[in-house]
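The complex is shown incomplete by one protein chain, all other protein chains being positioned as in the whole.
Coming up: chain A.
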Amino acid sequence: MVKTFIVGFDGTDSCRRAMDFAVECARQQNGTLHLVHVLEWSPYSFLTTEELNERHARRQEEVARAEKFIEPACEALRKTGLEVTSEVRYGHSVEIMCEIAKEKEAAQIFVGRRGRTKLAARLIGSVGMSLVQVSPVPVTVVP
């Protein structure tokens, strides 16, 4: 059974370090890599009517933007002979990561911490901490 290593990927330097570390593990254990980018989203947040009508268009833009930085990273790794997949999902980062870990029967989750931007710091910081609490698989938080 091939092991899948999940990496929380948001394009920041810290997540790239997490990715590099995951790549090492994957190589040693002949596993595959799965990059996950989660766009924070709650189906219960309030939108104005205008936002409702534009939502589908915005979503397409957001997914396209995310794929734009996630694809090059995948390509670069594939060139080195590693099997890499990726996905962009909407929802709560921690919940989505755990869900994917169950779906993929993953071996481990890798996340970075202390992103450079304020937003990333907030997201990644809390994601690391909460994942450790609830993840169904071992979690590695890479500094």
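Things to note:
Assume contacts are C-beta pairs under 8 Å (C-beta built on N, C-alpha and C of every residue); 3 or more make two chains touch, one makes a residue touch a chain; residues count from 1.
Throughout what follows, contacts and distances are computed from a predicted model.
Per the UniProt record, the absent chain's protein name among "Amino acid carrier protein", "ATP/GTP-binding protein", "Multicomponent Na+:H+ antiporter subunit E" or "Iron ABC transporter permease" is "Amino acid carrier protein".
The chain not shown here touches chain A at positions 39, 41, 43-57, 59-60, 62-63, 89-91.
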